[in-house]
Structures are given as C-alpha cells and as structure tokens.
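With one protein chain withheld, the remaining protein chains of the complex are depicted in position.
Take a look at subunit A:
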Amino acid sequence: MSIGHTLLGLLESGPRHGYDLKRAFDEKFGHDRPLHYGQVYATMSRLLKNGLVEVDGVESDGGPERKRYAITDAGITDVSAWLEQPEKPEPYLQSTLYTKVVLALLTGRSAADLLDNQRSEHLRLMRTLTDRKRKGDLADQLICDHALFHLEADLRWLEMTAARLDQLAEVVAP
C-alpha cells in the first residue's frame, strides 16, 4: 500500500498534525500494522519537498513544535491519479508452495502430506479470520473477507494440485 497516497487522501478533509494523521491511518487501515511516527514524519517531509502538502501552521504549546499539514492542489491531483490507476494483478507465478511440491516429488518425499499440512494451516487461519469477522464491524468484515478470498483461492489450488499429483510426478521426474 502507498502510505504517501493514503496520508494525502486523509488530508483532503482538512489540515492535520502528524500525530492526528497517524491516528486516523491506524484506525482505518492499520489494524495489523500501525504506522511508526518515524514513517509518518519521513513521508510528510517527502510530500512537502514534492509540493504535495504545505505547512499550514506551527504550534508549540510550550512543548516541541508541531506542524500542521494541508494538502495542495498538486496533492489532490496526485490522489486522484492514484485512485484512477488500477492495481497490477499479482499472478504469484513463482510460488514457494509449487517449489516445495516439486521438490518433494523429486526427492521421494510425500507431496500429498505436504499439501494436507498446508491445507490445515490455511484453514486454521481462515477460522481465525472468520471469528474476527464475526465479532468485528463492517470495516473489519471487509478486511477479513479480502484475506479470506485469497486464502480460499490458495486452498483451491492445493486441492487441484493434490488431485493431479500423479501426473505432476511424471512431468517433473528426472
């Protein structure tokens, strides 16, 4: 995910301090991986240098100085461009799992057991996500659903591969 674009987008509703930005980001997008302060300030100084944000004011209230950032017109254009650009689909053609399956076949180990173990591991995670989804709000549900659909796709691949192990063994035989 582009942290720069996300922070820019959050600034569109009005100027904010770095701390507010971090809090808004963590609350909406950072469930598993909250931002570090260092990341926020490094990102903001890059955006400032590129003219996508400007300093809207500096407060100190007796403590350290706090900058308030505002998005510029160039920043708004940048957010629009990012939202309009589709994400590149990731085809995972060089999957570690595929490599493991072939190696198991080549070395006379059980590829079926390997696939079964992976299957249980995937389903265990799916169960955890489903539970979290059940207890969470709509945002939680959507985040978990995204992960669940990807895990489900992996599982379907595991099933297909399990059903074709004999064929695969012939193809990859030395």
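Here is the rule we go by: a residue touches a chain if its C-beta (ideal position, glycine included) is under 8 Å from a C-beta of that chain, and two chains touch if they have at least 3 such contacts; residues count from 1.
The rule is short, and it goes like this: contacts and distances are computed from a predicted model.
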item	value
"ABC transporter ATP-binding protein", "Carbon monoxide dehydrogenase large chain", "Cytochrome d ubiquinol oxidase subunit II" or "ATP synthase subunit a" - which is the UniProt name of the missing chain	"ABC transporter ATP-binding protein"
Residue, one of A:Leu7, A:Leu21 or A:Leu129, that touches the chain absent here	A:Leu129
Contacting the left-out chain in the complete assembly, out of A:Glu12, A:Glu121 or A:Glu159	A:Glu159
Touch with the omitted chain, as defined above, among A:Glu12, A:Glu27, A:Glu59 or A:Asp116	A:Asp116
Absent-chain interface as seen on subunit A, which is shown	116, 119-120, 122-123, 126-127, 129-130, 134, 148-149, 151-152, 155-156, 159, 163
